[in-house]
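Removed from the display is one protein chain of the complex; every other protein chain stays in position.
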Amino acid sequence: MVDLRSDNVAGAAPQIVEAVVRASTGTARSYGADEWTARLQTAFSELFEHDCVVQPTLTGTATNALALSLLVPAWGAVCCSGVAHIHDSECGAGEMFTGGAKLIPLGHEEGRLRPAVLERYLAKAAGAGTAVAPPKVLSLTEATECGTLYNVDEVAELAAVARGFGLRVHMDGARFANAVAALGCTPAELTWRSGVDVLSFGATKNGALAAEAVVAFDPALAEALRYRARKAGQVLSKMRFVSAQLDAYVADGLWLNLAGHANKMAARLAGGMRSIDGIALLYPVDINEIFCRVDEVLSSRLDAANVGFFDRGEGEIRMVTAFSNTADEMDEIINILHSA
Amino acid sequence: MVDLRSDNVAGAAPQIVEAVVRASTGTARSYGADEWTARLQTAFSELFEHDCVVQPTLTGTATNALALSLLVPAWGAVCCSGVAHIHDSECGAGEMFTGGAKLIPLGHEEGRLRPAVLERYLAKAAGAGTAVAPPKVLSLTEATECGTLYNVDEVAELAAVARGFGLRVHMDGARFANAVAALGCTPAELTWRSGVDVLSFGATKNGALAAEAVVAFDPALAEALRYRARKAGQVLSKMRFVSAQLDAYVADGLWLNLAGHANKMAARLAGGMRSIDGIALLYPVDINEIFCRVDEVLSSRLDAANVGFFDRGEGEIRMVTAFSNTADEMDEIINILHSA
Amino acid sequence: MVDLRSDNVAGAAPQIVEAVVRASTGTARSYGADEWTARLQTAFSELFEHDCVVQPTLTGTATNALALSLLVPAWGAVCCSGVAHIHDSECGAGEMFTGGAKLIPLGHEEGRLRPAVLERYLAKAAGAGTAVAPPKVLSLTEATECGTLYNVDEVAELAAVARGFGLRVHMDGARFANAVAALGCTPAELTWRSGVDVLSFGATKNGALAAEAVVAFDPALAEALRYRARKAGQVLSKMRFVSAQLDAYVADGLWLNLAGHANKMAARLAGGMRSIDGIALLYPVDINEIFCRVDEVLSSRLDAANVGFFDRGEGEIRMVTAFSNTADEMDEIINILHSA
Partner (left out) sequence: MVDLRSDNVAGAAPQIVEAVVRASTGTARSYGADEWTARLQTAFSELFEHDCVVQPTLTGTATNALALSLLVPAWGAVCCSGVAHIHDSECGAGEMFTGGAKLIPLGHEEGRLRPAVLERYLAKAAGAGTAVAPPKVLSLTEATECGTLYNVDEVAELAAVARGFGLRVHMDGARFANAVAALGCTPAELTWRSGVDVLSFGATKNGALAAEAVVAFDPALAEALRYRARKAGQVLSKMRFVSAQLDAYVADGLWLNLAGHANKMAARLAGGMRSIDGIALLYPVDINEIFCRVDEVLSSRLDAANVGFFDRGEGEIRMVTAFSNTADEMDEIINILHSA
């Protein structure tokens, strides 16, 4: 079976598992006062070419909700796309962590917000008085929930519109590694240099066991971040076990190697699919996700061959490749589809 | 150095690390639909001799706050001891997760609430009208924050008082294993058979990397528990990595062996301390925690020998033994103290 | 000047002002233990032909948010129309009072939700797992935000769909009096007999100074309602001053007389407008609200004549009549428009 239901069905990269095993002996100070966590601050500040406040976290949902809670007051609102994970797929965590802020879903193209749409909403809300929760944050997902990318200029343009109305900018980077690997930009270019204040930095989907981080580029957010993480139950007493994962993840470019490989697998698979009748790709395959429409013959074929995919209903499916997939697996799927 | 600052400075038990390593290859369904998590439901139901709803969680703070949020409405109150971890040491997580419930600290003896004190408060609150948030939950910590134990009858008596006033009962079992090992009772006797509705089941302090669980004995709480855990960002996408820890932890009595050993280490150390001038034990050493008053000569000695302890100020210290400590280490500390 | 910007720009009905003046001397028990408030329970139970729990409240926003908080858990969601006041115009009060529940705006026709749309969403959400906050409440606005009405059967049909999926039903009755007066039904028919669990009963827009009520038809909600109202700062120490308004409001059919008059004024004005070129009514004028498109000549005319209306942008305006408007005023506006 090749299992492409999501990149979180994969296990963990050996380098990261080994880091956890290495960290499992000896004693260490608890609640983040350990060496691994200390190292993270330096490693991330180097990676992002900027003084960062890094808070290791345990799930993507908590990471996003914490990040939003740093930027939006309880009486404010967060603008995002209509397919944003924070709005659609996190069970209202954002509303909970922020104390009741509103999430405002806006129209999008292939997962990407467009500056004109954002600007129109912000202009309207600015005239609405206290009846309408005032937008205080723009949240972008990079890569988007449709597996597409904003390029650096697009991020910067959206952030500039947002900042013009006094908003701060959050980036949901659950697949940040895939985005950076695909764009070939620096982490700095895609974030603070483009106007991003706080990044949800994902690692779990890209080879970690369970490790994410809130990365704040504004040191004034440090105190709130430390306390909010603790209050939200995101601070491990044995914090080293998540910090060690992140340490290994960003060391020697592992994160980009893993993500680059996953991206390549998706490109290979999508390339093969393009020539097959009965398959229509729905969006550009910018990273490691393929959204397509497949006819019933083909989807039964995949089922019969035990190829795992996510069924979105109405003939649409999603396939996500991971660090652990191989070129042979991709070719095997293409063969299965061809033989249909 | 022997490091007894807390049991969470220890690493992880090899059996649990191995379970994680084993789980790290292959694919598995995400967000708790995996086999490891499925197995947990059976394993815990057998362990507790009762149909349980088990939700793996990541930190003790989140576990307690989630557990409370199942039992207390946002307009209610939780009665606990004045030294309860939920009140004193979790940065207000309970207030956040419950949507603003109040925590009511009550007087205690060596960490233990007493039925008469509880009853007096509940009777008073019952007459206070809507000005006072109505008590809806009793939260007991077993073992207590002073390292002491309620015996089974004491838990049952407190729970009965609470239930008489319409409250439900939560048990903070961050060191539940140490309690069960010390009391020699069954997990069932200490919980639902004594009137406990929801248990915070801790594993991290006793050899896991990061694994806890909310265990609800009332199946009607299942839906709220599943959704609240997700909304609170406590549901790993690769859930198997926490479930595998819990699986290994409760398999073949590992959890009680680890805790029993830690308890024995504390008993050995405390036994040695009793004969030393300049040390006064503050509470019975029922589990793996020693609270004592030491004079300055002795504490400097410990410092000089690199023995880690937690300084509570005003001459009081706490030492906590873990699964990983050895009898030799305990004897070494006793020798250091004697030579002072 | 005739001021039709909203019905809340009007003053208060003399009968209600007099009731407040009468209540202003002598002493009375505080926080709702007074005679006026006691009388309300009986008066509303008679009015609704059902044992009611009535909680006087101070603003429409608080009334709706309290009502929702009785019905939806913090981890659930509320389905409503895309123009629902609770979603669009209450600054996220619902999110705050519920502790972070999500509001799900659905498509509508002239302000009215349609059963098929509701059913489709509920069916989809039922299969979404814990990633999506589960719908637990349907909120209907009667009369709708477009000034249209559900008839009794339509309310019952929507409520039946909702109940089929396990939801409970809230009705935002900010203009409930206008709806009952227009439909000629009984309050019971439009609410609990049609499946409504909790009603936001408005009086301020219809002649009160500041008086609303949460009316719960399920006595099991009483305790939560009493405490939530207190905790939300909606319980006046001198409660009689709001209860006296509600007493007078429902006595001798005053509420329906006031609303019926306002409805008649809107019908008269809309009738006159229909024959005027340059005006297009956007929705049926079921109650006291007129939504229309007017050309610039006409709207300048209204401005010049100091006729107050609410400018919705893009050529659309809203006019709302109140208990205090007169037929002469309506005719005057028609004349102004005709002379344009």
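Chains: A, B and C, in written order; residue numbering restarts at 1 for each.
Here, a contact is a pair of C-beta atoms (placed from the backbone, for glycine too) under 8 Å apart; a residue touches a chain by one contact, two chains touch by 3 or more.
This is a predicted model, so every value here is computed, not measured.
Trainee: Check the whole complex and report which displayed chains the hidden chain contacts.
Mentor: A, B, C
Trainee: If I consider the whole complex, including the chain that's not displayed, which of A:R228, A:H261 or A:R318 touches that chain?
Mentor: Answering carefully, the residue with contact to the hidden chain is A:R228.
Trainee: Which of these, A:L40, A:V53, A:A133 or A:V285, touches the one chain of the complex that we don't see?
Mentor: Reading the full complex, the residue touching the unseen chain is A:A133.
Trainee: Using the definition of touch stated at the top, determine which of A:G11, A:G60 or A:G100 touches the missing chain.
Mentor: Selected residue, touching the omitted chain: A:G100.
Trainee: Considering the complete complex, identify which of C:L209, C:A305 or C:I336 is in touch with the unshown chain.
Mentor: C:L209
Trainee: What is the set of subunit A residues that contact the non-displayed chain in the whole complex?
Mentor: 31, 69, 73-76, 98-100, 129-131, 133-134, 224, 226-231, 235
Trainee: So that we can see where the missing chain sits, which residues of subunit B does it touch?
Mentor: The missing chain touches subunit B at positions 74-75, 77, 88-92, 95-102, 130-133.
Trainee: Going by the touch rule given at the top, which residues of subunit C touch the chain that is not shown?
Mentor: Output for subunit C: 1, 3, 5-6, 8-12, 14, 17, 20-21, 23-30, 57-63, 65-66, 90-93, 96-97, 204-205, 209-210, 227, 230-238, 241-242, 308.
In this text, only the chains that are shown with their structure count from here on.
Trainee: Can you list every chain that touches subunit A and also touches subunit B?
Mentor: Of all the chains present, those in contact with both subunit A and subunit B are C.
Trainee: By Cα centroids, which chain is closest to the centre of the whole protein?
Mentor: That would be chain A.
Trainee: Same or different for subunit A and subunit C, when you check if over half of the residue numbers at their contact belong to both copies?
Mentor: Interface between subunit A and subunit C is built from largely the same residues.
Trainee: Can you work out the rotation angle that lays subunit B over subunit C using Cα coordinates, in steps of 5 degrees?
Mentor: Rotation angle, to the nearest 5: 180 degrees.
Trainee: By CA centroid distance, what chain is farthest from subunit C?
Mentor: B
Trainee: Using CA atom averages as chain centres, what separation in Å is found between subunit A and subunit B?
Mentor: It comes to 34 Å between the two C-alpha centres.
Trainee: Measuring from the mean C-alpha position of subunit B to the mean C-alpha position of subunit C, what distance in angstrom results?
Mentor: 49
Trainee: Could you give the separation in Å between the centres of subunit A and subunit C, each centre being the mean of its C-alpha atoms?
Mentor: Taking the average C-alpha coordinate of subunit A and of subunit C, the gap between them is 41 Å.
Trainee: By residue number and range, which residues of subunit C touch two or more other chains?
Mentor: As it turns out, subunit C has residues touching two or more other chains at 74-75, 98-100, 130-131, 133.
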